[in-house]
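The complex appears here without one of its protein chains, the remainder shown in place.
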Amino acid sequence: MTSETDHSHGPHGLGEAVAARIERRWAALSIVIVGVLVCMAAFIGIHQATMPQGRVETADPTTLHLSGEFVESNLGSALEADGSVTVRAIGQQYSFTPQCLVVPADTPITIRATSADVVHGLLIEGTNINTMLVPGYVSDLPIRFKSPGEHVMPCQEFCGIGHQGMWGKVQVVDQTAFRNMAASKRRLTCVD
Amino acid sequence: MLINKRLILSHFWLAFIVFGAALVLGAWQMFVRSPLNAWHFNPEFYYRSVTAHGTVMGYVFPTLVAMGFGYAISEAALEQPLIGRRWAWAGLILVAVGSVVAMIPVSLGLASVLYTFYPPMIGNPFYYIGVVLVVVGSWIWVALMSINLAAWKRDNQDKPVPLAMFANVAGSYLWGWTAVGAALELIFQIIPTALGLTATIDAGLARVFFSWTLHAIVYFWLIPTYIAYYVIFPRAIGGRLYSDAMGRIAFILFVVVAMPIGVHHLFADPQVGAGLKFMHSVFTGLVALPTLLTVFTIVASAEIASRLRGGKGVFGWIGALPWKNPIMLATALSFVMLGFGGAGGLINMSYQLDSTIHNTQWVTGHFHLIFGGAIVIMYFAIAYDLWPHLTGRALDSLGMMRAQLWLWFIGMIVTTFPWHYVGILGMPRRMAFYDYANPAISPQAFSVTMSAAGGLILLTSGILFLIVLIRGQFAARGEAGAYRFAIPLHMPVRIPVALNSFGLWLALMIGLTVINYGYPIAQLMVLKGTSVPAVYVGAAR
Partner (left out) sequence: MSEEKLYSLRNPWFSISVGITVAIAVLSAVAGLIWFPLLQPNLKLSGIWDAICSAAGVPGLSTQAGAVPPAFKTSNVVMTPEMLTRQDQVSIGRGATLAQRCAICHGPQGVSDANSPNLAGQYAAVTYKELNDFKTGARVNVVMTPFAANMTDQEMRDVALYYAYLPRVPSSLVNPNLTPPAIVVTGAPMRNIPPCGSCHGEIDVKAGSPWLGGQSAVYIKAQLQAFASGARRNDISEQMRNVARQMTAEEIDQVARYYEAQP
């Protein structure tokens, strides 16, 4: 290696050693940038509890309707003993069941969903709720809605020729309204 | 020295012809799904078109460019005639035949599964067989690049491998290995199911295999562009390459860290564990490194050229650059798009922000900006730079070239910026039509209309590009001289073995793949009961 006093200038007067030094500094800066970005992502992930699903669970898509938690009568929102809500849904060509989810605002909610046939996706517009439904596996994610309102819930993954028609809905109601509804029915939906 | 000009030219022409056809489909798709079109049509046509557009633009077009450019580099940089000329032709024919075999069922509507395959949806087997043939054709190129380099090294034992060839071979190795993921998915999962040998398929495992290919393929598309940055751009603007060694390190980094990151496409998938997703996320961050290094080296090279031309001042030198030179213009526009696209990419890579935009129009906007924008505009530049050397005729329509590049840039911005925006609003991608009359999505209508207008601008630019090349074929003959690459500011006389060979880096690439993919693949393979019935698309009525 040449020393920094090297003066073997190139055509525009930049010595090799100087050029290499500038370059090394930039490389170090680049490494720092990347390091900061990775650490930031990890930090936010932990402190806002937005890590990906913690466990992998399987479910047979052809027998969802026969037994287990995804039978028709068990789909929809369930009020749990601890005050949280579990929403169960399936995606199929070309609808979600339930077609309309009803959930309380400002309450911890767990969505558990799977696919009965091909790969689907579940996205609730106006929120960060977004997951894949892969046949054979159960998607499980914690969510929370800030305030009451209506959202559309399209399938976000190509699932066949009717994909563009696969739009569900989500109704977010206030907590008391939800509790009143839950008093008379064990699984709630807003399907008329 | 370019000897097999016809071979190279055939690759480029085939690439640009299929590109033109797929571009028409792309513009049509933008139009039909926009509010400009009353959506009273069979949605299957849309998905058929997306399948064709994606297959051509993703698998055929960039592969042919990389192959043609790779042969040119091998001859020009190593100054030796291509070894294995017949094999190279065979590779080209395989790619061409594969494309036709794949496109027949697609155009008949028998394989509207999109180019990402999406099992358990299964289309006509010939679609997948065609794609495999394309990949096998490109593997011939991978082997030839390696063989040509080895032959040169044997005769030039103590010389540094020219940067252009070093980068070219790096790209070919990366492709050779990353294509394995999709090849495994196709050969062991999809094609047996498509042929009816088995009626079930593990969709989760297939998605993991595909992610193996899905991300690093982007770097395979990118490498010809980066090669052009390093070895064409400085020479074309009359300058020097700032650093030869840093270029090598950038390409080595791509080889090593482009592979173990694909699971970031599966952040929202239920079949991969959270810990492995985090590991892939970390390596995804690292892959920004070679780009940051490249940006520095190329900007510094531009500054050198400018100061040689008398450019002064801290920023004043920018004005003194040869802006009328199409290569200068293309590189600058490419950098702008790379900057925006890269910023968007940082959002995709972190799994918290990703959940806002996963599978929305944002993603489509993102990869069109990076691939269609930053990368493809340099494919144009490569063609402009090489054409006179391949045809022996000058490309003299400089004004038209600049107009074409500007239109491509403007078209890409007008198309992708609104696309990103509606993605943030939550608009899902890949739908044949949207009911913009519905109040829930009517705010998206204006942006989508803008995107469609951008699509038309892109189509205009694409047509202009083909006109320039065709005119070049009929221009007056003129000797273009030897094809040369940029000379580094400081010519390396001695170079560490590590920066002159690939063994170590390939070992790290494969090692990291095993670490990051070994467990999820092994685990899903042994898992019973997750194979699900295939859903045949385009089946008999």
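Each chain carries a letter (A and B) given by its place in the written order, and its residues are counted from 1.
Methods note: contacts are C-beta pairs under 8 Å (C-beta built on N, C-alpha and C of every residue); 3 or more make two chains touch, one makes a residue touch a chain.
Computed from a predicted model, the values in this text were never measured in an experiment.
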Touch with the omitted chain, as defined above, among B:Tyr71, B:Tyr128, B:Tyr421 or B:Tyr434: B:Tyr434
Residue in contact with the excluded chain [from B:Ala88, B:Val272 or B:Val422]: B:Val272
Missing-chain contacts mapped onto chain A: 42, 45-46, 49, 51, 54-59, 62-75, 78, 90, 92-95, 97-99, 112, 114, 116-117, 137-138, 142, 152, 160-168, 186-187, 191-192
Hidden partner chain, residues of chain B it touches: 39-44, 157-158, 199, 256, 271-279, 282-283, 286, 431, 433-435, 438, 440-441, 494-501, 503-504, 508, 511-512, 515-516, 519-520, 523, 527, 530, 533-539, 541
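To be clear about the criterion, only the chains that are shown with their structure count from here on.
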Chain centre separation (chain A, chain B; CA means) in Å: 28
List of chain A residues in touch with chain B within their complex: 8, 10-12, 14, 16, 19-20, 22-23, 26-27, 30-31, 33-35, 37-38, 40-42, 44-45, 48, 50-54, 56-58, 60-62, 93, 114, 117-119, 121, 123-126, 128-140, 150-152, 154-164
Chain B residues within the chain A interface of the complex: 43-44, 47, 112, 114, 118, 120-121, 202-204, 207, 240, 242-243, 246, 266-274, 277-278, 281-282, 285-286, 288-289, 292-293, 296-297, 300, 304, 307-308, 346, 349-352, 355-356, 358-360, 425-434, 440-441, 489-490, 527, 529-533, 535, 537
